[in-house]
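Below is a structure I'd like to ask you about.
A single protein chain has been removed from this complex, and every other one stays in its place.
As written, the chains take the letters A, B and C, and residue 1 is the first residue of each chain.
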Amino acid sequence: MSKYTRNKWRVKLHEIIYEADTPEGKLFDVVLLITILASILLVMLESVQSIDENFHNFLNISEWIITILFTIEYIARILTVRRPIKYIFSFYGIVDLLSTIPKYISLIIGGVHALAALRALRLLRVFRILKLARYLGASNNLLNALKASRAKISVFLFAVIIVAIILGTIMYLVEGEENGFSNIPKSVYWCIVTLTTVGFGDITPQTPLGQFIASFVMILGYGIIAVPTGIVSAEYTSQNKSVKEKENTPQNKTMPVQLNSQCCVNCLAVKHQDEAKYCHKCGCKLHHE
Amino acid sequence: MSKYTRNKWRVKLHEIIYEADTPEGKLFDVVLLITILASILLVMLESVQSIDENFHNFLNISEWIITILFTIEYIARILTVRRPIKYIFSFYGIVDLLSTIPKYISLIIGGVHALAALRALRLLRVFRILKLARYLGASNNLLNALKASRAKISVFLFAVIIVAIILGTIMYLVEGEENGFSNIPKSVYWCIVTLTTVGFGDITPQTPLGQFIASFVMILGYGIIAVPTGIVSAEYTSQNKSVKEKENTPQNKTMPVQLNSQCCVNCLAVKHQDEAKYCHKCGCKLHHE
Amino acid sequence: MSKYTRNKWRVKLHEIIYEADTPEGKLFDVVLLITILASILLVMLESVQSIDENFHNFLNISEWIITILFTIEYIARILTVRRPIKYIFSFYGIVDLLSTIPKYISLIIGGVHALAALRALRLLRVFRILKLARYLGASNNLLNALKASRAKISVFLFAVIIVAIILGTIMYLVEGEENGFSNIPKSVYWCIVTLTTVGFGDITPQTPLGQFIASFVMILGYGIIAVPTGIVSAEYTSQNKSVKEKENTPQNKTMPVQLNSQCCVNCLAVKHQDEAKYCHKCGCKLHHE
Partner (left out) sequence: MSKYTRNKWRVKLHEIIYEADTPEGKLFDVVLLITILASILLVMLESVQSIDENFHNFLNISEWIITILFTIEYIARILTVRRPIKYIFSFYGIVDLLSTIPKYISLIIGGVHALAALRALRLLRVFRILKLARYLGASNNLLNALKASRAKISVFLFAVIIVAIILGTIMYLVEGEENGFSNIPKSVYWCIVTLTTVGFGDITPQTPLGQFIASFVMILGYGIIAVPTGIVSAEYTSQNKSVKEKENTPQNKTMPVQLNSQCCVNCLAVKHQDEAKYCHKCGCKLHHE
């Protein structure tokens, strides 16, 4: 640990990059968020042929600037964390790498199409910043309601898929290949399009019997949309209630646990309490200013 | 009963096939589930012409393997149950038979198209396994809410259909055959497509008056989707509440009734209590290990 | 009143036709319901050209049978009610007449197309029978919830229409006539199609800006569907609660008011209490068997 207490700038940098409690940390997050969004915009614009032809140089230079910024950030992240290997092979480590290297690779093997779009993965990085925001914001309620109803919604979606396969097969038999229902997977696809009330209209039933079954599928889909809504609604109501009850309970009022966005330099664990001096996961000392 | 206590393997096999309380019973269910899903995948792939042409032999052999497995299972089910006739003519008995024989019939009269798709009925068998899972899982709440609101949703859907017929007839008069509304059933079909917010777009109103009425239909459909959602949501909330109240009532806490997945060898009744020694339906002795 | 107490058959007939408390009255309603549904099916089938060509005679004869049945019913209704004029000019009186005469008119001026479809109005008669069912069934809760939230849903739908007009005008300016948005009413129609998530696809934005605004419209529509659902859901929950509270209140338990489907021969008022001897609207004597 002595190495880290000596390298004060490293600790400082760690706090800026990985945490959002200090003004510098917040500024870093905001700048990073803007850079990511700008880079996504670049990827999108580049894919539009007419824009790419007219502003190719501008897009290219902007892309290089962002790539270099991301490279610096990536290196800084590796330097300030104690176990770089763990970071590099973590989910966000891989995302960070993948969103940085495409431009370098294009230098060597030329502009590969699919490679360029890979940069859209950068969007995933937004979630890291938003994750930190969670401790500052207050949308925990909603997330709890979704978590509580996750199992039930899975069961529901599984049932929807089974129904789609059965009805899709029936439609395949009724309509047949001449009306666009050329095989069972396509029929099932149509059935999902219809059950979810999306209704593209690229494949539509032509026979009276097919239209009758389709009507049944649509009304079914219209009716069962009530199920996930009812689940989330009920869970959310009960979450709201228990939160309010907790707030009214005197014990809780005297012991509010304040979680901050501190991030352990050793194991990258977050959600530390404000009074915590040591990481609750690896026991490594946390650095307060 | 003596015949069955002597044939220990039969009782054992019955427990494995029809129940899910022993490790072997659970393993059997998992294997069966995978086999069913694999066979459904086969049916789907076979219907895709390009795949069927390239991998015909592989698909054919796989289908034979699955057919033979299902045949063995079907015979085992008949052997281990006390009243085979009752099983054979039960809903799942017929489904089991129908999902097994298509391949045998195709040997005699050649590959009939519709017959092959009949095998998709195998998917219905999934419900038997899931039915057992119900006692282990906990989605009873949702099912109760759906059951409680079934009558109201039926009334609602009936009203939707009446509205669709009336508005469909009006659209038939307004738009007429030249705009695709060629007869009243087709107009009603269009109306259901629109009311349920599916909106294929294969038939669309062309006259200004028709588009005005269509707007009304759409807003109506958008508004009334609130009804089934409101019903399920309210029922589910009250189900949740009564369950929680029950859990807090002291009498209930001291008398938890444990239902298991045991299945009577005589009458196939399920939902026996853990302490039950005799079937609650026919009085026949249950076999505990 | 003496005239009516003498004409016992008239009173009896009134009870059968207008009420649903006696077995004969229920039988009459069921037969009428089936006849209405059969006549609707006839109207639908007749509009399908291929069916009409092949089974013209059968359809024609069936139509005549139903028309004669409806004529008899219409005359019986006039004879058994004390104030025939009031019935004839009531909503259901007009519907009854309109659903009976088209076939007679077609005799004089030949098969007019629009006239035939007028018979679909017969479906409105279903509501009279269902209205009686309300006192026997139990969907009052839902109707109360809908009534309570009617005003709010109207405000909501009015807001949706204003938003559709504003966004429709913007889309007209952005996309213009060359992309199908040929005038503002059509643009507003497109906007309603999109806001309600129906999405026919007969008119779609082609310019990037138009697609961007369309995305906004869609997400808006996706978000605001929550509003009517939330309203109905909340109203229904509170309706459910107050009903349960009422049921638990001792006074209410001792005084259950039983409403029956009796219909006053004089003023056609319904919803009389079981113990009522005189009509609560006009004071005319009610006839119990």
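Worth a mention:
One rule holds in what follows: a residue touches a chain if its C-beta (ideal position, glycine included) is under 8 Å from a C-beta of that chain, and two chains touch if they have at least 3 such contacts.
As the structure is a prediction and not an experimental result, all values here were calculated from the model.
Summary of contacts with the chain left out: across C:58, C:104 or C:222, the touching residue is C:222. Residue-wise, the contact with the chain that is not shown comes from A:145, picked out of A:66, A:145, A:166 or A:213.
Annotation for subunit C: contacts to the undisplayed chain at residues 151-152, 155-156, 162, 165-166, 169, 172-173, 182-185, 188, 194, 197-201, 204, 208, 211-212, 214-215, 218-219, 221-223, 225-227, 229-231, 233-234, 237-238. Within the complete assembly, residues 40, 43-45, 47-49, 114, 117, 120, 123-124, 126-127, 137-139, 142, 145-146, 153, 157, 160-161, 185-186, 188-189, 192-193, 195-202, 225, 228-229, 231-233, 235-237, 240 of subunit A touch the chain that is not shown.
Although one chain is not drawn, its touching partners on subunit B can still be listed: residues 197-201, 229, 233.
The definition used in the following text is that only the chains that are shown with their structure count from here on.
On superposing C-alpha atoms, the copy subunit B sits rotated by 90° relative to subunit C, to the nearest 5. Shared residue numbers account for under half of those found at the interface formed by subunit A and subunit B, and the copies are therefore classed as meeting with different residues.
Subunit A and subunit C have centres, each the mean of its CA atoms, that are 47 Å apart. Between the Cα centres of subunit A and subunit B there is a gap of 33 Å. Residues of subunit B in contact with two or more other chains: 185, 188, 197-201, 225, 229, 231, 233, 237.
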